[in-house]
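Only one protein chain is missing from this complex, and each of the others stays in its spot.
Should a chain be cited, it is by its letter among A and B, assigned in written order, with residues numbered from 1 in that chain.
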Amino acid sequence: MNDKLQLPNLDYAALSPMLILFGVACIGVLVEGFVPRRIRHGVQLSLSLLGLVAALVMVIRQGSKDDVVTAQTAVAIDGPGLFLSAAIIVLGIVSLLLIGERSLETGGAFVAQAAVTANTDADRDQAARTTGATEVFPLTMFALAGMLLFCTANDLLVMFVALEVFSLPLYLLCALARRRRLLSQEAALKYFLLGSFASAFFLFGIALIYGYAGQVDFKAIDTAIQNSANDDILLYVGLAMLAIGLLFKAAAVPFHVWTPDVYQGAPTPVTALMAACTKVAAFGGLLRLVYVGFHRTEWELQQVLGTVAVITMLVGAILAVTQTDIKRLLAYSSIANAGYLLLGVLSVSERGLSSSMFYLVAYGFTVLAAFAVVTLVRDADGEATHLSRWAGLGRRSPLYASLFTFILLAFAGLPLTSGFTAKFGIFAAAIDAGQTWLVIAGVVSSAILAFPYLRVVVMMWLSEPGETTPAVSIPGAMTAAALVIGTVATLVLGVAPSVLIEATEHAGIFVSK
Amino acid sequence: MEPIAYTAANGWLGTFWLLPAIPLASAAVLLLLGKRADRWGHWLGVLSVATSFVLGLTYFFTLRGLENRSGVELKLWDYIGVGDFKVDLGLLFDPLSAMFVLLITGVGSLIHLYAVGYMDHDPGRRKFFGYFNLFVAAMLLLVLGNNYVMLYFGWEGVGLASYLLISFWYLKPSAATAGKKAFLMNRVGDAGFAIAIFMMFAYLGTVDYAEVFNGVHKLSSGVVLVMALLLLLGAAGKSGQFPLQAWLPDAMEGPTPVSALIHAATMVTAGVYLIARSHPIFDANSTAQTVVVAVGALTLLMGCIIGAAKDDIKRVLAWSTVSQIGYMFLGVGLGGAAYALALIHLLAHGFFKAGMFLGAGSVMHGMHDQVDIRRFGGLWKYMKITWVTFGLGWLAIIGFPGLSGFFSKEPIIVAAFEREGWTAWLFGGAALLGAGLTAFYMTRLFWLTFHGPERWTDDIRHPHESPKIMTIPLILLALGSVGAGYLLSTSVPEWLTPVYGSEHTEHEPVMSHTVITILSLVMTFAGAGLAIALFNKGTALAEQPAGPLVVAARKNLYTDSFNEAVFEAPGRYLTRALVYIDNRGIDGLVNGLAAGVGGGSGRLRRAQTGFVRSYALSILGGAVLVVAAMLAVTFG
């Protein structure tokens, strides 16, 4: 009672990427208050980009140092953590380019004042004239910072806080679409309600695990699993609850239900952000949870989560078949991809880890490029996402149709694209781990999934362009940059993947302290 | 057998990656620059291939000067390196690929030059040259790869280019259909090839030529047989061999230079290359070799018979190609010294068949794109150069003594008689019969086109010779048809020694060489004489009723009907069923009710009501299941 509180030793260098992003976000909020509206967009955009680049530099500098567990045992800055952080930051930069784009339509993809009632005169007026809200930049920064923390959290409680920190800005961002605002607001509300529901499960799980292990950090849980006297029921029910919370974010069936609606309703740049970065974060967290804390329950996890993975892959692929909206199609494809990623998680091996990380990066780039194309195909009412409107796009704008074809082929896993190398790595790791049944389901699901992709390809190239085929906008510099980065990365990771594979292998394994 | 090893490329040879890179760069320029390149694009196309040819020559002589000619390798990049699984992509320049490089770029340059004239009036000439360069690049990649994956990339690349070029005039429905047919039939073969590659991965863990060949003897003979047959399926698809021959004649819908380069001289010989390259696999299993020989023999007879009944000048040449490649398959199937013989025939055939195709193009050019040989006749007076060059090609293909066909085809026939037992008689006899039939239909083609009475359609007054830019390649190719045979037959076997070894177990043929040669000459002259006698007076202008064999030959020996009944009809029903399900599913969606609509997808969609409470219910249900499952798995 008389010993003084000793502040834990915080390794600021190791934490600096997160601190930079949080700092930039706070400055961004201040910018909203004090910088004139006219130049706010430019200031916010450059500030955010600078912040991300600085964070990336700090991540890379940290990469050459030893693994650090800082803030006592709360945060673990280790090889995989740094790799995932770098992935989130790089993908975040590309998404930010899409978010910051303003030349495709007046004022960008975001609504100016979300409080104006949708579909009123005032709303139509602001959709046509005013520039979009710039609060999206600090919100994005908060989300990305939360994701970094989520990937490096070494403790269930930290993980929960990080989960909320990156979820809340995403809920908000979803509600800010300029067009089809009712859909967007509905999506945000659904995401928020269901997200809270899933968080509750996660929290319940933490409580049960605490009851079992008496601790919430992963290393202690691992120790407790070896020698705790408490009943294993607590452990397994708690683990199931934790898994539910994480599988919700990862969009695994049957916790995927929010995905199509949210992907469709959210502004497309935000959808891209969610598809690329949230996926990295969710699986980064899941990987650490399983690999550090619960790897001794491998067998049970493989049975239960393996079933979830099979259902996810198959249901995602089957439902993708009848989609008629390109964003929903990509949403279901993202669900199926979550299933493939679960294979990597369930391998519980070094190869499983490195192949999952490779997959996350490869998929992130491809999906960003895909949504970049979606933002380009538009008519007077904004984006034309209904598939029938894409018929004959190949005749109208061969360049973008070819790019999109390439991206779809990458999704389908054709050799020479990153989709192939990524899937190959994951399947190989799963076979190594003896999970052949999962791989069989994965191959079947990829085969089914190739059908909707190819249908879009056929529709774009072999159908005659109709009256309603929209034109493709000439992309602004930033969308063009995002599209080029995504496509080139998809190609390079397909043709010469060894560089990144080496990086994932070099990242080593999660530290467990 | 001593292990196969290649040395690393250095010095001047270290730059041989330029060979495919130059045409590829040119193709990229032509296709990306668009209309801006319209004025000079075709010359860039010609130049790039010619440059590759000159480079190829220098590499060829450099390789010849080396002490160890077994081949030089160039590592390009590590494709995948996951765990113990590795694919390193690289290029290989050995005597076999050197030969192909010279054929592709040499004949390719001439045909490119010819195409400048032939496509003069076509608005899509730039695009045409872009695709053409793309094809050359892919073909060079195919022969220069040092592993099967690289070969496969080139394989698919030439397939793509060929598909684009066949349907180049895609507004013509027959061209579009032919393109699709070629695409689909090639897929069947490619699937076989791909599975063979997967087998190499599975059984040997590598696809490198050297490692695969050195590892073949470790495999059980069943595995080798299956692998070899799958490779054969791939080869048959690409080379238009039985049972995948039907696409090749239809592919003549493309522009004539395409037929000459892709569907006569180079791409269709890729199958022969594949087998010649994979010789250790085929050598390791005699059953596989026998199947190759049988396929070759059957196809060569089929091609002759159908070719004799066709009236379209390019179709006759196409079936003749099918039949000549049959000879090459026969050769590579025989193994041993016959590998070199087949390759000599391949090179010689590249010259004279390309020459004849270009000659046919020249005839069509002068005759308002008429292709029916019944409406030609007496053209020798009007297009002298075409007549002479086509005539030399004709003499070469029928095996007239002294010309290239004589030096390349005769030895294959002799080699066929060298087999053991009754198969010598079977395959030797087929080859001999084929020689006679070849002489018959080629003479028919030549005589009906250039001699006999003029049977032109009314709109043609003055057939004219083609411009110089088209005749110069014709002359050069004709010179090749005359001289190549002798030169090749003396030098090629020695040149290929590092690939196939020098010692051969010679069987005595069942008849002496002299007897076989005399027999084959007799067959040839009999066939040619019969054709001249029959067609010197011309022929009927329309199809005449004929005996069952001719009717069958006109219908491609019913192979198309067979394909239709066995593959196409079930395929069509399958497609229809899929379309039906698709329509049902999608229409149901559009109508806003997913309930009870076809397909599991539609049924699953019902869960996606759009109401957040039902989503929450789904999550709750999932939670109950996961918790219950976890408990069941742990304590069950």
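Here is the rule we go by: a residue touches a chain if its C-beta (ideal position, glycine included) is under 8 Å from a C-beta of that chain, and two chains touch if they have at least 3 such contacts.
Quick note on the criterion: contacts and distances are computed from a predicted model.
A.B. asks: Identify the UniProt protein name of the omitted chain, choosing among "NADH-quinone oxidoreductase subunit J", "Glycine reductase", "Homeodomain-like domain-containing protein" or "ABC transporter ATP-binding protein".
C.D. replies: Going by UniProt, the chain not displayed is called "NADH-quinone oxidoreductase subunit J".
A.B. asks: Can you work out which residue in A:16, A:73, A:366 or A:385 touches the chain that's missing from view?
C.D. replies: A:73
A.B. asks: Which listed residue, B:102, B:176 or B:631, touches the chain dropped from view?
C.D. replies: From the options B:102, B:176 or B:631, the contact with the absent chain belongs to B:631.
A.B. asks: In the full complex, which of A:94, A:139 or A:177 touches the chain missing from this view?
C.D. replies: In the complete complex, the chain left out is touched by residue A:139.
A.B. asks: Which positions on chain A touch the chain that was left off?
C.D. replies: Contact residues on chain A toward the absent chain are 1, 5-8, 10, 15, 22, 25-26, 29, 32, 70-75, 113-116, 119-121, 133, 135, 138-139, 142, 145-146, 149, 157-158, 161-162, 164-165, 168-169, 171-172, 175-176, 211, 214, 229-231, 233-234, 237.
A.B. asks: Name, in rising order, the residues on chain B that touch the hidden chain in the full complex.
C.D. replies: For chain B, the residues touching the absent chain are 609, 611, 613-614, 617, 620-621, 623-624, 627-628, 631.
Here is the rule we use: only the chains that are shown with their structure count from here on.
A.B. asks: Starting from the mean Cα coordinates of chain A and chain B, work out the distance between those two points in Å.
C.D. replies: It comes to 46 Å between the two C-alpha centres.
A.B. asks: Applying the document's contact rule, which stretches of chain B touch chain A when the two form their complex?
C.D. replies: Going through chain B, the ones touching chain A are 77-83, 85, 153, 582, 585-586, 589-590, 599-602, 604-605, 607-608, 610, 612, 614-616, 618-619, 621-623, 625-627, 629-631, 633-635.
A.B. asks: Tell me, which parts of chain A touch chain B in their complex?
C.D. replies: Interface residues on chain A, with respect to chain B: 189-190, 193-194, 197-198, 201, 232-233, 236-237, 239-241, 243-244, 248, 253-255, 257-258, 260-261, 300, 303-304, 307-308, 315, 318-319, 321-322, 324, 351, 355, 416, 421, 424-425, 428, 432, 455, 495-498, 501-502.
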